[in-house]
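Dropping the structure in here first, questions after.
Removed: one protein chain of the complex. Kept in place: all other protein chains.
So that you can tell them apart, the chains are marked A and B in the order they are listed, and the count of residues begins at 1 in each.
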Amino acid sequence: MKWIIYVLLSLGNATIGNSAPENKAPNIGVIHEDSTDPSYQIGKLLRCPVCQGMPIADSPADMAQAMMKKVRELQAQGRSENEILKFFTDRYGDWVLLRPKAEGMNWFIWIFPPIALLASLIWVFRRSKPSPMETNEKTDTKLNSNSNDDPYIKAVRHLVDEE
Amino acid sequence: MSLRTVILLVGSAIIVPLIMILASGFGNDPHAIPFVLQGKKLPPLELLSLDGQKISLGGKRTKPIVVNFWSTWCEPCKAEHILLQEAARNLNNKVEFYGVIYQDTPEKTREYLQQKGSEYPHLIDPNSSVAMDFGITGVPETVFISAEGVVLHKHLGVLTPPILFKQLSELVPGGLN
Partner (left out) sequence: MHATTGNTLILSSVALALAGAILSFSAGRHNSPTGTKWGRWCAYGYAATMVLANLVMVRALLVDDFSVSYVAQVGSRSVPTWVSVVSLWSSLEGSILFWGAILGFYMVGFCKQLENRYPKFVPYANGVLLLNAAFFAIVIAGPANPFQIMDPIPLDGPGPNPLLQNHILMVVHPPLLYLGYVGMSVPFSIAIAALLRGELTSGWLKPLRYWTMIPWTFLTLGIIVGAWWAYEVLGWGGYWAWDPVENASFLPWLAATGYLHSTVVQERKGILKVWTLTSVICAFLLTILGTFMTRSGVFNSVHSFTQSSIGPIFLGFLATTAIFSMALLAMRSHLLEDEGTIESPLSRESAFLLNNLIFVVFTFTVLIGTVYPLITEAIKGVKLSVGEPYFNQMATPIGILMVFLMGIGPVLPWGRPSSKDVIRGLLMPASIGLLGAIMTILLEPSTSTTTLLALGVCTFAATVTAQELINLVRSRRARHLEPLHTSIQKTFASHRRKVGGYIVHFAIIAIVAAIAGNKTWKESVEASLTPGKDFQLGEYTFIYKETVGESHPEKFSILASFEVFHQDSTLGAMQPKLNYYRSQREPIGTPHVRTIGNQDIYLSLLAFEEQGRRVVVKAYIMPMVPWIWWSLPIIMLGSLISLWPRRKSNALHTGVVAT
C-alpha cells in the first residue's frame, strides 16, 4: 500500500465565481486504484449518502470523498472490512450497504438465485426422458389437424425445417 | 396438477405480492435516509470552535442543544443562518446553539461570520468525521438534542420559523413561553 499517498482536499464543488473553497497547503496527492485495492473494494460496497445510489468509491461528491478517506484511514489502522462496514452502518444504518447483509429476511435475496438455478437444472433433467412411440403419434396427429386448416403452416414448417 | 392450475397458482403468486409491494411504496420517500441516532444518546464528542475553544457535545447537560450543519457555499444555509441567529439571541438562556462547518474552510467561515455576525459558536470538523457521526447527508441539516443528551430529531433542509419553533417547543421542557 505504499502507493497510497493520499491527501484529502477540502476542495468543494466550487460554485462559479464566489466560493471555490481554499486549501492552504496544496500538496500534490495521487491515489492509485485498481481492482486489487482493498479500500476501493470497500468503497464499492458503501452507498454515497448525497448521491443517487452511487458507491462512495465512484462518486466525486465531497461527502463521498470524505467517507472514502475515512475508509483508507480505518484501513491504515488495521481494521478489518467488517469493522469498517460496521463503522458506517452505525452511522447511516444498513441503508449504507449496497450489498445487504446475509441475515434475517435478507437471506431471501441471497438464496433465491442459486436455489432457482439449481431447481431449473434438476427440472430440465427430470423432464427430459425418451418418449414412447405413442406420444410421437399423438404429436403427429395433433400437428396435422392444426395445420390442415392453415396453408401458411406448411410454409412456416418448410422454412423452419430448412434451418 | 393441470396446466391451468399451475398458471393460476404461479401467476397469482407473482402478481399479487408484486403489486402489493409496489403499492406499498407510495407513502415512502425514496430519497429518505435512516437517521440512526434518533432516540439514542449522543456519544461524547470533542470539537474545536473557530476561536480555538474546546467544546464537547453529548452527555448530560443543563440545556438542550441545537446543532446546525452548514457551510458558506450553501445558499440556503445562509438564509437559515439569519433565523438561527435570531433564535440564539432570544433563547440563549434556554437552548444552546452550535454550528458545525461542513466541507468548508475556517477562513471562509470566519470571514462570513465577521460580516453577518455570530451569536453562537461554530465548530470545525476536519475530514467531516463529526458530520459522519451525525449521519449527515448534505447541508443544511439540523439536529435537536435534549438536555439528557438524547437525540430527538434531525431536520433535513432549510428550517423555517414555524418548523424551528415547533422543534424548540418540544425540546425545551415546559415549552418556549
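Convention: contacts are C-beta pairs under 8 Å (C-beta built on N, C-alpha and C of every residue); 3 or more make two chains touch, one makes a residue touch a chain.
Quick caveat, the model's predicted, so the values are computed rather than measured.
Colleague: Identify the residues of subunit A touching the omitted chain, counting contacts across the whole complex.
Modeller: Its contact residues with the unshown chain are 7, 9, 11-16, 20, 22-23, 26-36, 44-45, 47, 52-55, 58-60, 93-100, 105-106, 108-109, 112-113, 116-117, 120-121, 123-125, 127-131, 135-136, 138-139, 142-143, 146-147, 149-160, 162-163.
Colleague: What is the set of subunit B residues that contact the non-displayed chain in the whole complex?
Modeller: 2-4, 7-8, 11-12, 15, 18-19, 21-26, 28, 30-34, 75
To be clear about the criterion, only the chains that are shown with their structure count from here on.
Colleague: Considering the complex alone, what residue numbers of subunit A touch subunit B?
Modeller: 8, 10, 12-15, 19, 21-24, 49-50, 62-63, 66-67, 69-70, 73, 88, 90-95
Colleague: Spell out the part of subunit B that touches subunit A in their complex, as residue ranges.
Modeller: 33-34, 36, 71-73, 103-105, 107-108, 127-129, 131-138
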